[in-house]
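Let me begin by presenting the structure, written as structure tokens, before commenting on it.
A single protein chain has been removed from this complex, and every other one stays in its place.
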Amino acid sequence: MTDYLLILVGTVFVNNIVLVKILGLCPFMGVSKKLEAAFGMGAATTFVLTLGSGSSYLINEYLLGPELAYLTTLSFIVVIAGIVQFTEMVIEKTSPELYQTLGIYLPLITTNCAVLGIPLLNVQEKHDFIQSLLFGFGGSVGFSLALILFAGIRERMEGADVPPVFKGSAIAMVTAGLMSLAFMGFSGLIK
Amino acid sequence: MLTALLVMSILALVLGAGLGFSALKFKVEGNPLVGKIDAILPQTQCGQCGYPGCRPYATAIAEGEADINMCPPGGEEGIQKLAELLGVEAKPFGAGAAPKPKAVAFVDENNCIGCTLCLQACPVDAILGAAKQMHTIIASECTGCELCIAPCPVDCISMEPIAESVTTWKWQYPVYAFIPSTEATRR
Amino acid sequence: MRQLHRFHGGVHPPTNKTQSSETPIIASAMPSKLVIPLHQHVGNIARPVVSVGEHVLKGQVIGKADGRLSSAVHASTSGTIATIGYSKVAHPSGMDDLCVTLIPDGKDEWVANLGADYRELSHTDIRHRLRDAGVVGLGGAVFPSDMKLYGGKHQIKTLVLNGAECEPYITCDDRLMRERAAEILLGAEMMRDLLHAEEVVVGIEDNKPEALAAMQQAIVDGKHARMEAVAVPTVYPGGGAKQLIRVLTGIEVAAGVRSTEMGVQCFNVATAYSAYRAISYGEPMLSRVVTVTGNVERPQNYEVLLGTPVAELVAQAGLKSGTQGYIMGGPMMGFLLPSDQVGVVKATNCIIATAPTLFPAPAPTMPCIRCTRCAEVCPAELQPQELHWFAKAREFGKAQDYHLFDCIECGACSYVCPSNIPLVQYYRYAKSEIWARERDKTAADTARQRHEYRQFRLEREKQEKAEKLAQKERAALLAKQQADAAAATANTDEDAQARIQAAMARVQAQHDATQPRNTANLTPEQQAKIDEIEARRAHIQELAHPEADLDKHHEPPKE
Partner (left out) sequence: MFTSPYITKPVSVSEIMLKVMLALLPGIGFYVWYYGPAILVSITLASVTALATEAAMLKLRDRPVAPFLKDNSALLTAWLLALSIPPLAPWWLVVVGTLFAISISKHLYGGLGNNPFNPAMIGYAVLIISFPVQMTHWLTPHPVGHPELSFIEQLGYIFSGVLPRGLTLDAVTMATPLDTLKTQLHLGLSVGEIRDMPIYGRLAGKGSEMVATGFAIGGLYLLWNRIISWHLPIVYLGTLYATAGLFHVIDPAHYVTPLFHLFSGAAMIGAFFILTDPVTSPTTPRGKIIFAAGAGILTYLIRAFGGFPDGMAFATLLMNICVPLIDAYTQPKVFGKKAKGAQK
């Protein structure tokens, strides 16, 4: 039980996928201008990643096995792409605005390195099914957390007197860096 | 090798089936975005965007055919709002599409011959008149689209800018001493 | 003793009231001219009903109330109308508005006016009289009082009379209560009657013990039942209607909610006085008490005729040198007058002559450091630092989410701001921008509706036309069939053709004979001109509909 809790806390805070592992920066930068979009993206990624790490575990364990290990990346991408497509349809149906705001970043979840990275890490760390699910869920919650906090700061900075050359992406990069710096404070908390 | 192919085909088949099913299940009818875009447009129905009225332009934007910077009456503000709604970058107006100050049409009644051509051109029926009768603009309904100017055979319609009055007067943006005024006004 | 409540925040600026509060109200001298704006109230501007050169009597209507929410304007004295036109008015914009300029004849001759006992009048009649007498709220909001004296379906428990007068420098209500308490209370009785209110509570800040004593004495002397004058703590903005209602009754009236819905109504003491005078003596609103203070020799309260130019008023108090401008209202919520020639209006409770010694220029503005001193003093319990942040960034939607429109613009936040940020101006700016946007939105919605209806109409006309055409065709077909049947016996096609042509020629001849065309006998120049116009028309048509085929919506339904 403690093991599971540690995986969860570890992936959300200590080894935050964005701010510590520096994975998935593309949507982190792209969909953090508005808080609502960040929530939507977080939810979509969490859904895809949890489902993705679960199913990729099953595929890896029962379909591929050790002899077809060279197919892991390929098959994971296929599965993730399928889930992303499904998510896209659901969002377009249920929330057209969110669909519009997320724009290209929604299908790009497929190529989000965090989304592929976590199933691959699962394989590497030899997690069992529950652990894989938790790792995927924790990782994506960590991603959402970072994204939402970041969006909060960026929304606030809309009104700041940022020097013109630093407006937009430049100051966002600086902010991401400083956030990463702050998250280093968690290092050593869980090995 | 064969197993690999088999495995991948099975995967593809299963996913394909699932997606096909959900494509039917979550089919989207129409584009609900059009109404939202139309709500932002100023409804002058002036056609300056190259589309016959605001809704056609909204449809064009929603379908990705038109750019968001083609509506001068909406002003920079309108572009900002569209950009926000659509999650794209705001951009400045193209050449020759700068917004003008708001105005209403005015019929010089000394010259009006009562030809009704302007009545037919007005997109919001804001011109009152009949054949061989004097025409006049219902100022409160006029959107300032200027569509009535061209058809007038005697050039008796002109645009009168709307002056600010005590009731429509707006408070100024406070001037910050430490921010150069050029920067304070730009955004 | 009444249980008092408190409201959040508030500040204690130096009151500066004693300069003007210790001498009685005196009548201001007759000015050389009166500049009377026709828009001195909330609502529609009054419609001028006099003409230039006309001689008017004191109390004669010069502007009629226009529409439901409006109020009448009267000649403050007898004299001649010099001009009716646009000139500077007491408004923060510094813009011109419609004013009537009246040159007094010095006779101060009254129009025949009828006083009445309000108990003998119907409530509707009283309200009509108040409206025709131009009675509006004198606390500063200038909302037509007749509109406020209607409880509707709501049961009003408490009528609050506002004698708090929390702004520094202003003492006009203080003096009025000391000198004319009895009439204020009679006005209050009338208001209570109109509203069917149970009790009347007069709130007076505890820094005005004389006024409080005078009012309490008048309640006893006048044998007023269920009426009390209560001392409320001196804290700015304790005289705001919402704040005073909160202090006296514990009820919080939210923004956008009418206080009557909560069973309370609030009037300024001066309004009660004016309402009483208007009904009992038939005197319309012609004058009001104005505190003249600041950089003057003799700070003093004057009974001033509406329209009196500010320059002539302050001259009587002995203007000191170094005066740079005039604030109308108090230093917390007032505004600088655009000119010293503007006339005193119903909202003018105070004129402060400013000088750098009294009101030093503000220190340079620094950025907000989010210290929240503003939030601590905000009587509306807002987060002024957030509102400022959003207004500064022009994020109006967010500003509205943070309750921008609950702001009463009392200025307490700016008063305590260590960064000297003109916070209130940011809020006013944001509010007026939002209002402008709302106007645009309404206009756009109307335009959309009208455009859609027009589309519908064009479509319908087209259909009708098509139907008519179809009917005609059917009729023609039928006729043809009959004709064909007939033709079988006698006529040939050529015959028919010839007969039709003959008929057409006949008609044409008839037409020419009865209606000689005006283009029949034209000179060559005229002909040339007509041709030119025709050419231009054709050109314009082309320009107007360059893509006639694509552009079906704009195609006139003539084809």
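Read from first to last, the chains carry the letters A, B and C; within each, the first residue is number 1.
Quick note on the criterion: a residue touches a chain if its C-beta (ideal position, glycine included) is under 8 Å from a C-beta of that chain, and two chains touch if they have at least 3 such contacts.
What you see is a predicted model, and the numbers here were worked out from it, not measured in a lab.
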item	value
Sole residue of C:90, C:230, C:332 or C:350 that reaches the chain not shown, by the stated touch rule	C:332
Contact with the hidden chain (one of C:382, C:430 or C:447)	C:382
Among A:8, A:120 or A:153, residue touching the chain not depicted	A:153
Selected residue (touches chain absent from view) among C:40, C:234, C:293 or C:414	C:414
Residue numbers in chain A that touch the chain omitted from display	35, 148-149, 152-153, 155-157, 160-163, 166, 171, 174-175, 178-179, 181-190
Chain C residues that touch the omitted chain in the full complex	7-8, 11, 13-14, 92, 168, 242, 246, 252-257, 327, 329, 331-336, 354, 359, 361-364, 366-373, 375, 379-383, 385-386, 402-403, 406, 411, 414-420, 422, 424-425, 428
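By definition in this document, only the chains that are shown with their structure count from here on.
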item	value
Graph class of chain-chain contacts, one of line, ring, star, complete, other	complete
Chain whose mean Cα position lies farthest from chain C	A
Centre-of-Cα separation between chain C and chain A, whole angstrom	55
Centroid distance [mean C-alpha coordinates] between chain B and chain A, Å	37
Whole-Å separation of chain centres (CA-atom averages), chain B against chain C	31
Of all residues in chain C, the ones touching two or more other chains	367
Residues of chain B touching chain C in the complex	38, 41-45, 47, 52-54, 56, 120-121, 123-126, 141, 143, 147, 150-153, 164-166, 168-174, 176-178, 187
Chain B contact footprint on chain A (complex, rising order)	34, 37, 59, 63-64, 67-68, 71, 74-75, 78-79, 82, 85-86, 89-90, 92-93, 96-97, 100-103, 161, 164
Contact footprint of chain B on chain C as seen in their complex	39, 89, 91-93, 95-97, 364-367, 394, 422, 425-426, 428-429, 431-433, 435-436, 439-440, 443-448, 450-451, 453-454, 533, 536-537, 540-541, 543-544, 550-554, 556-558
